[in-house]
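Please read the structure below before turning to the comments.
Removed: one protein chain of the complex. Kept in place: all other protein chains.
Per-chain residue numbering starts at 1, and chain names A, B and C are given in the order in which the chains are listed.
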Amino acid sequence: MAVTGPVTRQAKSRLLRIYEQMPMPKYVIAIGSCAISGAPFNGSYSIYEGVDKVIPVDVYVGGCPPRPEAIINGMLRLIKKIGSAQ
Amino acid sequence: MKASNLIESQLKDEAREITVPRERRMFIRIAKENLRKSMKKLIGLEGLTHLSTITGVDVGSQVELIYHIVYEDILVSLKVQVSKEKPILPTIVDLIPGALLYEREIHDLFGVRFKGNPDLSRLILPDTWPDGVFPLRKEWTPERISEKIEDNHENY
Amino acid sequence: MVPEEITAILQVFLFPGFSFLFSLAFFVEWLDRKLVAKFQNRYGPLHVGPKGILQPFADFIKLLSKEDITPAMADRVPFIAMPLLMLTLAMTPLFCIPINGCSALVSFEGDLIVVMFIMTLIALLLFAGAWVSTNRFSTVGGIRAGLQMFGYEIPLNIVMIGPAIGAGSLSISEIIKWQSQGRWFIITQPLGFAILTICLLAHLQVVPFDIPEAETEIVSGWLVEFSGKKLALIRLARNFKLILAASLMTSLYMGGTSGLWQPNPLTYFIKLVVCVFILSNLRALFARFRIDQFLAGVWRYLTPLALLQISIVEVLAW
Partner (left out) sequence: MKTIKIPFGPQHPALEEPINFIFEVEEERVVNVKPRLGYIHRGIEKLAENRTYHQNVYLIERICGICSFAHTTCYTQAVEELLGIDIPERAKFIRTITAEMERVQNHYLWLGLTAKETGFETLFMYAWRDRETILEVLEMISGKRVNYGMNTIGGVRRDILETMTEQIEDKLSHLEDRAQYYKKICTKEQTILKRTVGVGILRPRDALSLCAVGPTLRASGIPRDVRADDPYAAYDEVPFKVVTYKRCDVASRILVRIDEILESINIIRYALENMPKGPIQVKVPQRVPKGEAVSQVEAPRGENIHYLKSDGSDKPVRLKVRAPTLANLPPLCKMLIDVNIADIPVVIAGIDPCIACAERVMLVDTKTKKRRIWSGDKLWRYSCEWYRKK
């Protein structure tokens, strides 16, 4: 599951619901610094500082917005991680 | 400057004070009572009037609402003040249907109630948001807000 | 074990039977995905196997390994049975299509009617599967699939009867023998071939008519609740439907295995690839119709044209 952008208070319940609906094995990749730590919106009353406050995250891709190459690199790492976990 | 003179002539009796910071801009302060009257006049002018948005500003004990209206090429801002204790204003949704969402947003963030607005339900803030907390008011500092929210719905 | 029985078993399991059809299914899916990718100016599957040819097989294995969720509200037995049924139903008509030489494994007078019946059964099964998985999307998807079926069934069946009347027999192998003297029905009945392609597109629920599975409107229609092994079987069944559609087009209108020289599987294979090319070409060209536009279009244009085609065949007996 690829999560981008900050997790707002309103959207948290839906994120959790979708996470549970996913068939096993589940992997989450947080794309963008907003998803990693809430980036410029830190301190706002309506967002959580990062996706890992809500669901476990496997791979983080930094950048705001991250470059396409960075995302592809993130995906490759995820695939390696899946391979090693298998 | 035909358009601006036209507006001035129309609103001169209601307007308490008119300032023109630069061409194509105009700020007019009006009393709460004749908000609807001046709005009707503005819409009455032939040509194209379009409500861009309503801005809320917390000025100490009062909440100031600014109605930004574009007429021809001039951006007119009608400023109305309403007290924080009794924040009630007549709605303008019947005059300008487009104002519905703006009024709901102001109601969410500033707590100003618009008499006559058909539906003032939550627009921006989540459903679990505690009533009475109006984030954009100065007295609600970010710390107070987050602490009020934490104890409100920890069950989430 | 008498030699004939061995060869019969070999034929059923090996050559024109299961293993050949399975590999053909994956090859056809790969071909379709590659062609559509080429039309859309992108690569298509690349990494698994040479030129990505093993990608469909890899998808199949991956889906088998995924967790298989049966929604609590859905009634279990039909929900589980539906993909299996769909796969078997999609595969059986392929045995009536002659691939090796002029006669199919199972060829008797009237096997064309059996094929038509099974194709309608598949569409019905799809509607039942959607209804069983009690998800709002799938119910709407199922209703749309049902509606779409009413639309394309009649012209499809009429147009499939055309060549049978022309060749004077209801068995696909006879039709091919009749066409082997070079008189392909595509030349004598071009209108029939066009209508057959359009209806097969609707049968395969491919883009211009993928209304039951419209991604942007109802996520993935009746497919939404199937996951894991069930989804793998359904996708495999869809590949078989594609082979069935392409081979129907070849055997009924383009002379199946009969070609310039002695009938053999190679000519059938080439024509199959040509038909898949036509189908995926159409798939990449159109936007999706709404269900009411589709029904209006079918009842106003396709059915009368199909009747016209049949009357021409009846009168002139080409």
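The rule is short, and it goes like this: a residue touches a chain if its C-beta (ideal position, glycine included) is under 8 Å from a C-beta of that chain, and two chains touch if they have at least 3 such contacts.
These numbers were taken from a predicted model, which means no experiment stands behind them.
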Contact set of the excluded chain (shown chains only): A, B, C
Those residues of subunit A which, in the complete complex, touch the missing chain: 1-8, 10-11, 14-15, 18-19, 27, 29, 31-32, 34, 39-41, 43-47, 61, 63-68, 70-72, 75
Missing-partner contacts on subunit B, residue numbers: 21-22, 24-25, 27, 48, 50-53, 55-58, 66, 68, 70, 72-73, 75, 77, 96-102, 105, 109, 119, 122-126, 135-136, 142
Residues from subunit C at the interface with the omitted partner, ascending: 36, 39-42, 136-137, 207-208, 210-211, 214-220, 284-293
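To be clear about the criterion, only the chains that are shown with their structure count from here on.
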Chain centre separation in whole Å, for subunit C relative to subunit A (CA means): 40
Rounded Å distance, subunit B centre to subunit C centre (Cα mean): 61
CA centroid of subunit A to CA centroid of subunit B, Å: 37
Junction residues of subunit C - those touching two or more other chains: none
Subunit B: positions in contact with at least two other chains: none
Subunit C contact footprint on subunit A (complex, rising order): 23-25
Subunit B-facing residues of subunit A, complex: 8-10, 12-13, 43-46
Interfacial residue positions of subunit C with respect to subunit A in the complex: 66-69, 227-228
